[in-house]
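All protein chains but one are shown at their positions in the complex.
Up next is chain A:
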């Protein structure tokens, strides 16, 4: 897919809604190329959404963070209106990330009570969602956080009028390419690799760990039921598995439907 570049130096903004700012940080972590890379763009904002208030038209807006308050939503809509392309960076902006893991399980009022000891939603919090729930998204760069090579390539693609290329196959493929032993088969670990978007070079299995799904489930390709079945066979109970599946997929239809409130009381049979 391509897009039409209007300016030789595309006007860009990097914005942040509710998250940990890890994706901006990964961009800054491109230490070796950072200064040269950023010089190819006309940067209108690199963070705080409100510095956007003068309503500069942008060629590309990169957004990290989830929509978690009505303030986030207002900012998001403003950015969308004023940008030709909107690129969601990181799992917060795509799927709502870990802060969405209890969506449909506990209400905002319950969470308020738990953390702040009051029921009133004084902060106008919303159930955390990815930006795609509210506005059109033109491209997504997955990960919690994004991989820096991937975001570098995405910047270069966009500069050339191409859309970023993101893997549509699971982490398992990278595990095989690296020759790592499967941690499900060899060690009965509850790995989510089979349903999670590749691109991290199978970091966790490479360290002998099970994937917890930080790059998000592969859209349209995910068979959550089959994953549930696989892990059941390895001795994990439903509560444990569903809890686990929700870490990064509280908003993911397939997974949302697997677990209701009761199932989240996640005890593990020992």
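In this text, a residue touches a chain if its C-beta (ideal position, glycine included) is under 8 Å from a C-beta of that chain, and two chains touch if they have at least 3 such contacts; residues count from 1.
In the analysis below, contacts and distances are computed from a predicted model.
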{"item": "Candidate names \"Sarcosine oxidase beta subunit\", \"Methylmalonyl Co-A mutase-associated GTPase MeaB\", \"(2Fe-2S)-binding protein\" or \"Ni/Fe hydrogenase subunit alpha\"; UniProt protein name, chain not shown", "value": "\"Ni/Fe hydrogenase subunit alpha\""}
{"item": "Of A:59, A:72, A:150 or A:227, the one touching the omitted chain in the full complex", "value": "A:72"}
{"item": "For chain A, the residues touching the chain missing from this view", "value": "16-18, 20-26, 28-29, 31-32, 34-35, 38, 43-51, 53-54, 66, 68-69, 71-72, 97-99, 101-102, 106, 110-112, 114-118, 122-123, 125, 128, 144-145, 148, 203-204, 207-209, 212, 214, 240, 243-244, 247, 264-268, 270"}
